[in-house]
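All protein chains but one are shown at their positions in the complex.
We just call them A, B and C in the order they show up, numbering each chain from 1.
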């Protein structure tokens, strides 16, 4: 199997609303290497959640295709897709909405096996207990209902549930944005440990570039449904090319009063291009949408040599 | 008029009564000089919003300021009647709220709402109101004020609505702006523009700002003075540079440590719980309140703010030997 | 206000199809009723045939005057009661609300008959005829029908405004208004009432539908022979025409309301 666990070509999903068709995501091309964490950063309306849900086949894409582990699952009928669903799981944003209020934690954790008809009852319960422990929750929570847990604990239950079927690929859709900052750090560290321990490939979606930077190896920037820049995280931080990425980076307040930059570069919100941009490789794994390459001020010193080769 | 614009001394606020009384905030003391931005930072449930609401006497029905004093411009707020308060609210102190989406009356044109304060406080004639509204809209960054004037709130984005609220807040040129998490619900690019707007107004009118937030990045970028709050108490306070360079209270260290920064070369995020109590505490006295995980019960033995260095206060338990009741 | 004529036409088309189906279902289930023998444009009362067309217009106009005067009366009384209710202490407010649920559960039939009987009783006892109690062939009575028909909208409108007042108070934009230093009375009048009026639109659809069926009972008991009486006694094509007489104006009203509300806040849960 090639090293790409997931590869997406020209993926588009449109929603028909009263006021015309809204192109949530348009022409996204992306490869996710096995074992890596690809971060997706984008503000509201950038289509990052739609991308996650379309890859999970929760939405039927208009065109483009999704290959998972070498298998084209874009238009695979639900019946055939069902066994593969256990390979990719999702962690949701809102801890208060993503778990059933009526089931006990045990039932919630074992439901994936009930649906996929795997393991006997004892094995399921044993696995549920081991995962509860792995996400740092006491054994007693097995019989409790979710309204007895805090936001952070519920998110841990969500993570445990996503891991019940030993998936290869996890999509975390804004897993910590609804949590307090102190609890956030704990959940992020838990996710990092579990990923390395279980050798998971992860797609980490968030509007907070700091969190994405911390969790990911490579970061993709989405803007108005298009993928506009993709690079390893340090490269992206040190050498942003697309004006939107630059504005994004300069807007993030740095937690160090000495480096308050009174003067700030103006925020540029480019118009939405009619056609999805083509990504051009500009050196050391840094891809940026072609139509931005010709902008004058992009020719800064430190990446002039990049353009030459 | 002393440079002290706002002075709060050991304010206690409680909700409910009898058996289920809940002390939202205990022993709060802080002061704001004119032209200064003071930040109140803490997580949800730390009592920072309640403190800000009490300055304008806008506490919900079952809340009341039990003791302490709030003096604004040498006038004691807690003793003021509702009539007197109405003259101050929006006129001398105005407030910007977090939930921009629902903070505007959906059935009223945006332009009209902006100038309500002027009409009510300054009895400005109707003819002038529209002109002032348009200039306010320009000040808060709208290029097409005439078009925006006639819009209804549901036709504007979150960021635009927050700018409308700011225009409302600064319409009567107040001396103090209280911003209660003004940008939590906004995207980071809009957040910076909104915070810059408030900062520009402060400089232009030599006003002061009480910024309520949970994001230390915002504090570092905009605040001059910082009060860190937890469990309804101030646990550490000082000017922004001392707090960042030499945080002492474990909770403050935890809050600063758990922000994922872009320059970190991959070392592990420290969460608030990694800064569990250094046994030494400070000069033999333990940090208060004892545990800070939001779920466990917090033990409130008597404690007070001690000045560990000029202008830098930390909350410590009064007696050195304190039995910790979980 | 994004009123679109095309969606109104779509709504009319679906009503037409619905009415067609409904008017033919009875004969499908239970065979053709013998009444079919009469001509298309006729309706019968006590098996005397009348032609539909000239009568239907003034009958429709008569029913509608009763309907909308009752609605207006209901609205005015409800608003007056709401304003009085705001002055009441909290405990009394709950008592008022409890009393209203009691009143609301009185079936409309009960109110109609009770009013008619008491009017006759008063007439017998005191000789004072407040108003005529039933519309003999062609003398149109207004007082009692309007009074009865206005009871339901008064209660429902008052309950809705009452609930909305409570709900609206702790909305964030009220706190913002108070933070701007605006007086409570000013806020109630300019902000709260304005919002309540707009959200009344959402509930008025259910109130209208209830009032239509009350109008029918009213016409029957007071035998006013308005449009509803015709609808009762017609079949086939004339039935469809009568229903459309009501459907066209009211669906236009609903369309306008929905488009107006569309612009404002999100559809509220149906509380009526």
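Just a few scattered comments:
One rule holds in what follows: contacts are C-beta pairs under 8 Å (C-beta built on N, C-alpha and C of every residue); 3 or more make two chains touch, one makes a residue touch a chain.
One rule holds in what follows: contacts and distances are computed from a predicted model.
The UniProt record for the undisplayed chain lists the protein name "ABC transmembrane type-1 domain-containing protein", from the options "Multisubunit potassium/proton antiporter, PhaC subunit", "ABC transmembrane type-1 domain-containing protein", "glycine dehydrogenase (aminomethyl-transferring)" or "Phosphoribosylformylglycinamidine synthase subunit PurS".
Under the touch definition stated at the start, the shown chains contacted by the missing one in the entire complex are A, C.
Within the complete assembly, A:98 is the residue of A:12, A:46 or A:98 that touches the hidden chain. Interface note for the absent chain: among A:4, A:22 or A:86, the touching residue is A:86. Across C:52, C:66, C:79 or C:247, the residue that sits in touch with the chain not pictured is C:247. One of C:105, C:126 or C:139 touches the chain omitted from the figure, and that residue is C:105. Checked against the full complex, the one of A:58, A:143, A:198 or A:269 touching the unshown chain is A:58. Contacts to the hidden chain, counted on chain C, fall at residues 11, 14-15, 17-19, 21-23, 25-27, 29-31, 33-34, 101-102, 104-110, 113-114, 116-117, 120, 133, 209, 212-213, 215-217, 220-221, 228, 231-232, 235, 239, 243, 246-247, 250-251.
Against the chain not shown here, chain A presents residues 53, 56, 58, 78, 81-83, 85-86, 89-90, 92-94, 97-100, 102, 111-112, 115-116, 161, 165.
The criterion applied here is as follows: only the chains that are shown with their structure count from here on.
The set of chains touching chain A and also touching chain C is given as B. Between the CA-based centres of chain A and chain C the separation comes to 52 Å, rounded to the whole angstrom. Computed centre separation for the pair chain B/chain C is 50 angstrom, with centres defined by C-alpha atoms. Centre-to-centre separation between chain A and chain B, using Cα means, comes to 33 Å. Against chain B, in their complex, chain C makes its touches with residues 170-173, 175-183, 186, 190-191, 194-195, 197-198, 263-265.
Those residues of chain A that touch chain B in the complex are listed here as 43-44, 150, 180-186, 188-189, 192, 207-211, 213-214, 237, 247-258, 260, 264, 267, 269. Within the complex, the chain B residues that touch chain C are 56, 58, 60, 85-91, 94-95, 97, 99, 102-108, 116-117, 120-121, 152, 154-155, 165, 168.
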